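Encoded as structure tokens, the structure appears first; notes follow it.
What you see is the complex with one protein chain gone and the rest in place.
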Amino acid sequence: MTDISTPRPRAALFVTCMVDTLYPGVGMAAAQLLQRHGADVVFPDRQTCCGQPAFNAGYRNDARAVARHLIDVFWPLVDGGDVDAVVAPSGSCVAMVKRHYPILFEAAHDIEYQRRAVQLGEVTYELTQYLVDYLGVADAGARCPGRLAYHPCCHLLRELHIDAQPRRLLSSLKDAEIAELPNADECCGFGGLFALKNADISTAMGRRKVRNVNHSGADMVVLNDVSCMTHLNGILRREGHSCRAVHIAEVLNGTVEHATAERDSPDDR
Amino acid sequence: MIYDSIEARDEIFARLRRACSGSRSVFREALAHLKPPDPPTPVTHADGDRRSLAARFGAKLEAASGSYEILEDAAEASQRVVQLAREWGAAERATESAAETIEILSWASRALPIENLGELLKQAGTSLIVPDDMHDERTRARAARVNLGLTGADAAFASTGSIVLASGRGKSRAASLLPARHLVLVPMSRIHTTFEAWLRSLRAKQALGSFLRVSGQVVFITGPSKSADIELYLTLGVHGPKSVHALIFDDIW
Partner (left out) sequence: MTVDVGAAYPTRVRQALADDALRAALDRATEHLRGRRAQALAGVDATRLRDEAHAVRRYAIEHLPDLLEQLEGNLIANGCQVHWARDAAEALGVVLEIAHQNHVKDVVKSKSMVTEEIGLNDALQRSGIDVVETDLGEFIIQLAGEPPSHIITPVIHKRLEDISEIFQTKLDTPPTDQPAELCDTARRALRSEFLIADMGISGCNFAIAETGTICIVTNEGNGRMVTSLPRVYVAIAGIEKVVRSVEDAVLLWQAASRNATGQDVSVYFSMSSGPRRRGDSDGPDEMHVILIDNGRSRILERRYGDATLCIRCGACINICPVYREIGGHAYGRTPYSGPIGAVITPLLEYDIRPARDLPFASSLCGACRDVCPVKIDLPRLLLDLRSDIVERRAAPIAERVGMRVYSTALRRPAPYRALARLARRLGRLAALLPPLKRWARTREPPRFAAKSFATLWRERGRRPGEGAAE
């Protein structure tokens, strides 16, 4: 894919609403990773959200309105050949586009948007999946001193079946020690609106995950979704643990220290 | 008919016909017509000659908390039945006030796979109880006292250690259900590799339907009665037998 004779692949970056507003550093890391590993990055700045919060909560009309906007922003780029792929630093949002958009528009008998959704879904990738499967990256070429545990986020693992790619990239990091996370594939308890609607159950599940993270002895738990990251950090910080959840883009980009320092600045609490 | 359920029946069928027929699928994803395998693929596997199938059957039964012995022939099996009945009877007499003679709740002699075993047991001083009507209170009370049950098996399966018992004349369900010990006689000729292979052979003979329907009940039994309801501790004999002991013998000459 990165043959010099062929043009560089062009990826449209869908940063997701949470990265845009809460964790721009993750978006920057994702963009830099893509560029460093041979892709040109396009950022369509009219993008907002994939619509998952509404879809998961059962509000399909509201979800459709937001989803249509995403399709309006990204589909013309794909259809016109301006980009080869849409890449997002999130398993959950990619799963929304790939798995749930077709359901959403089929239910509304919106054949045109269903067609566009399917076409868009075919070229939409989660970041590490794109790096490994599309760009052929085997070595992230970064260094990350410390003990890392990897938490496979549910939608990444079970909706998209992406697991080997992030693990392979993490194992390529210099000076990183990968810790075994007990019961790694158990849900952290975020679950979108579930985290609010069933806050107590969500917290109980998160605490269980935190116990396992502590058990692994990791300084950082690495994951591919900032939503689960927010949930875990919320518990880690509230309960006074030193371990932090970090997004894989920052880890692979070697910008993680900066990121954690920023999040834990003195005015935090 | 006790209860006129015609109206209920008609309404249920009307609703089902409406829901299940036509182009509209009752499922979320309308898959291309999915034809299930007929028959399904065997889940387990076993092969080998009758000796190795017997050994496999025994090992699987043991894994299901049962026990077994492999004996040369029917004669040896008969002697072993008598010997076990005496041993167990003696053990019971030592611990509780059991009946004077050793009682066995048994299938009728003609239903057992060893000729004249009934006679042999009677000569050995055991009393064979073959219930004729378990709804009779005295028969039931008498059967309920017995600690040893003796049956044959209509079929056995090497890959799981299971046996099949079909109820019928002289083949009481009680013999394999009420006593604390179940002694089952398994001729090697009755040991099949898997459930599926056995079903296939019955189906080929067009005997499967009648096998099931002639009997009130056909039961597959794999080891002694078990429960894991108390904190998932395995306990044996909560209702059925606490032990299932198979005497496997070679009957092919």
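The first chain written gets the first letter, and so on, giving A and B; residue counts start at 1 in each chain.
In this text, a contact is a pair of C-beta atoms (placed from the backbone, for glycine too) under 8 Å apart; a residue touches a chain by one contact, two chains touch by 3 or more.
Not measured: the values here are computed from a predicted model.
K.L.:
Given that one chain is not shown, which residue among B:A59, B:A75 or B:L212 touches it?
P.N.:
B:L212
K.L.:
Touching residues of chain B against the unshown chain: what are they?
P.N.:
1-3, 5, 8-9, 11-13, 15-21, 24-29, 31, 34-41, 43-44, 60, 64, 130-135, 139-141, 144, 160, 162, 167-170, 172-174, 177, 195-196, 199, 203, 208-209, 212-233, 235-241
K.L.:
Against the chain that's been left off, what residues of chain A make contact? List them.
P.N.:
8, 15, 17, 19-25, 27-28, 31-32, 35-36, 40-43, 45-49, 51, 53-63, 65-66, 68-69, 100, 103, 107, 154-155, 157-159, 185-187, 189-206, 208, 230-231, 233-235, 237-238, 263, 268-269
Note that in this section only the chains that are shown with their structure count from here on.
K.L.:
Please tell me the distance, in whole Å, between the geometric centres of chain A and chain B computed from their C-alpha atoms.
P.N.:
Comparing mean C-alpha positions, chain B is 55 Å from chain A.
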